[in-house]
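Removed: one protein chain of the complex. Kept in place: all other protein chains.
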Amino acid sequence: MSRARLLLLALVPLAFLGIFFLYPVGTILGRGLWSHGGPNFGAIGDVVGDAGLRRVAWFTVWQAAASTTLTLAIGLPGACLFARYDFPGRPLLHAAIIVPFVLPTVVVGSAFLALLGPGGPLAFLGIDGTVFAILLAHVFFNYAVVVRTVGGLWSHLDPRREEAARMLGASRTRVFLHVTLPALRPAIAAAAAIVFLFTFTSFGVILVLGGPRFATLETEIYRQTALLLDLRVAAALSIIQLAAVVVLLGIGSLARGRHAVTLGLRPAATTGRRPHGVGPTAFVAGNLAVMAVLLALPIAVLVERSFATPGGPSLGFYRALGDVGTGSTFLVAPAEAIRNSLSYAIVATAIALVIGGIAAVVIVSRERHGGRFALGLDGLLALPLGVSAVTVGFGFLIALDAPPLDLRTSWWLVPIAHALVATPFVIRTMTPVLRSIDPRLRDAAAVLGATPSRVWREVDLRIGARAVGVAAGFAFAISLGEFGATAFIARPDRPTLPVVIYRLLGRPGTTTFGAAMAAGVILMVLTATAVLFIERFHAPGTGEG
Amino acid sequence: MSATETAPPGLRTRGLAVAYDDVAALDGVDLDVAAGSVVSVLGPSGSGKSTLLRVVAGLEPSAAGTVFWADEDLTRVPPHRRRFGLMFQDHALFPHRNVGDNVGFGLRMQWLPRAEVERRAGAALARVGLAGFDHRRVHELSGGEQQRVALARAIAPEPRLLMLDEPLGSLDRELRDRLMVELRTLFVELGLSALFVTHDHDEAFAVADRVLIMRNGRVEQDGRPEVVWQRPATELTARFLGFVNTVTLGDRRLLTRPDGIRVDPTGAIAGTVVTRTFRRDHFLLAVEALDGSRYEVAATGTQIPSCGDHVGLTVDQSAAVEFPPS
Partner (left out) sequence: MKRHLALSLTIVLAGTALVACGSSDPGSSRTVTLVTHDSFAVAKATLAEFEREHEVEVKLLKSGDAASALNQVILTEGEPLGDAMFGVDNTFLSRATDADVFEPYEPADLGLVPTEYQLDPTHELTPIDFGDVCVNYDRAALADRGVPAPTSLDDLTQPAYRGMLVVENAASSSPGLAFLLATIAEYGDGWRDYWTRLRGNGVKVVDGWEQAYFTDFAGGGQGGSYPLVVSYASSPPAGVTEGSPAEAPTAAVLETCFRQVEFAGVLRGAEHPKLARSLVDWMLSARFQAGVPDQMYVYPVREGVAVPESWARYAPVPADPFEIAPERIARNRSTWIDQWTDTVLR
């Protein structure tokens, strides 16, 4: 594709980001830093000079680094499992592992507390209320990010390279270190960057599991903005947070490497095989055990609670959930909440796929020419992950207030906010696969008469189809489970499932709590079903369908 | 060329130049492929022959020079509008499509009706001996089958020029010999204009009407195969084409192939056999002469000297080329 056309194409994601992120965030930061008719950066100095806030910043960084490392350590074997082995129930499990990713933190928090707290089955670990509980919860939430981002690429790697290395005398470990790992580096770096950003800006998990002793930059920004309306300090904190995120994204880009790697990809279907022998069987079993304890146990607690009515197990809470919609504006019937959730998710996914897809294509095309532009675009579009939801939400309010963009109370702000969060996932899921497409396939298509856009459709899109499926699944799940960003947007009252859960949890009573758990279970089932459907729809091999 | 004159159909490039990091990959290449003729480009790795194909295909921009098909200036035309076919080294089949879809790809790009696409793809497959392979998956095929699919894919849209980049490179010798004949037959039958890049002499000379020798981004020689084969224009070309022996007769320097020197007890050159290698229809001997120079000699017949034997050698001057003394 010609340079001019690419740059033109790049304007789409840039405009989206500019209008719905940079401009609102810039406006609110500007308001905080503008005093006495001019910019005043004194607040930053004040914040940096405050020992308490420095401690908060340090804690934010190290817990995020620790969480990312732990998630990678536990997630990489999982990625290998899905990429290299075939076993009964694999597709279902692959869709199910994304469930934790969408659960509201309050719900997960209560499940973890039930497990780790006094009397819980894992109380013997003694990590309730410690930073380890936070790390564990971060692994719970982000496991799917690593498994799916890295596994997506892994399943396409040609196993013959590994076999070749084995024949050359390399042990399994050395094959992994010297052959597999370098090939996976782009995906690992992408996953690590996302997990780091997520845990760096972690909010609910820190508060619920760590207790109020632990504070992060994100919780401080929330407090200063939403509670105290001290925009000056909030802006200073946001800028520090942003600076950290920019540095991090820079490191991530460098780690990912600038040069396009061609990996000799094969259709995923041919690389999975049944485990044979003691080693592989033990590997599969070990991974399944990890998932059972880490992912299934907390979820099982939720499911159990949704049925645990006072008179013994029953569907009572689900029935109660059906009744809540009648009579009051406070809650809606589950069917309506599901419809609201799906509407937002479909629109948010569509936006994220278009914006992220275009960005991925531009990035990969420019990379082939060694451009810095690609790195910049990639990093820029990841920024929304590193900025507090409250900053974005309040920014919308004061920036998008004049026609033609008077969207302050529009229905569209919610899916747009979701799409901002989902777009980096779309990009990071798609670029490694697009990047690894043999460029001669594009040449072959062009020589056979395909126009540049058709080359893209016939080669990039078709081979990237599985990545599109995974990306769409991610985006959909993010939107279904999103609550943080939504909470700070003034929006017409159309409660989604997470909103229903929060509202139920805000009231005393066994029934409302049980109904909240039931709504949580419905959210999980809905998410798993939607993701399974989306992936099936795109999945067959690498798009032979 | 004046505007009124009509150029004959065929490919014509003038002064093509490409440089990577200041190293010239193409350095003023003029190339003509008359319609219906087959031209092979022969040269060692890095001589620029693949780059030449990519520039002609439009996949690589040239820094200077022009690409014409008859009167049509294609220099700035993108690859998909040149109506050229290219068969890639290692085939570059679409892994996500089955055989039929690979072969029908170019036809689909012309928005032909589906039935037409299927019919013509089937015909192209039949032409390369793979009738009924439509629904096979690409990665289930053997190397030779993949090569045929790639060929079928390239010819199915009936390009006005078919280019082949080391098409037989990865195949075993026997298969290669067979396919070479098939290729030649196909070119003739279809009246194809073809541009064929290879580093393999047999391929280049067996298939082509004309052979170009490339080195360091330049065309060293351009002529009919038998002429190029027998009368290389430069010493480097001669060496590349197998004129490995340098014989000095007085102030004349002759270069010959191993079959240009005979074992002859009466020969003027005396030496000792150092190695003896069996080559199906002959033995290749390395002979060290008394003055220390070495010769490679093809020996046939029943009396083949053994290692250590003292032999005499005679140069067949009609099979040798002469270059000025270095």
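Order of writing sets the chain letters: A and B. Residues in each chain are counted from 1.
In this section, a residue touches a chain if its C-beta (ideal position, glycine included) is under 8 Å from a C-beta of that chain, and two chains touch if they have at least 3 such contacts.
Note that the structure is a prediction, hence the values are computed from the model and not measured.
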>> For the chain that was dropped from the view, give me its touching partners among the shown chains.
In response: A
>> Among A:R305, A:R366, A:H418 or A:R440, which one touches the chain that has been omitted from the display?
In response: A:R305
> Which one, A:T409, A:S453 or A:T529, makes contact with the chain that was left out?
Replying inline: A:T409
> In the complete assembly, which of A:V12, A:V61 or A:I398 touches the absent chain?
Replying inline: A:I398
>> List every residue of chain A that touches the chain not included in the displayed model.
In response: 106, 109-110, 113-114, 117-119, 207-208, 211-213, 219, 222-223, 225-230, 305, 310, 326-331, 339-340, 342-343, 346-347, 350, 390, 393-394, 397-398, 401, 408-409, 411, 487-494, 499, 502-503, 505-513, 537, 545
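Heads up, the rule we're going with is that only the chains that are shown with their structure count from here on.
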> How many angstrom lie between the CA centroids of chain A and chain B, rounded to a whole number?
Replying inline: 53
> Okay, in this complex, where on chain B does chain A touch?
Replying inline: 54, 57-59, 78-86, 88, 90, 92, 94-98, 105-106, 109-110, 137, 139, 153-154, 157
> For the complex, which residues does chain A have touching chain B?
Replying inline: 265-267, 270, 438, 440-441, 443-452, 454-455, 458-459, 462-463, 465, 541-544
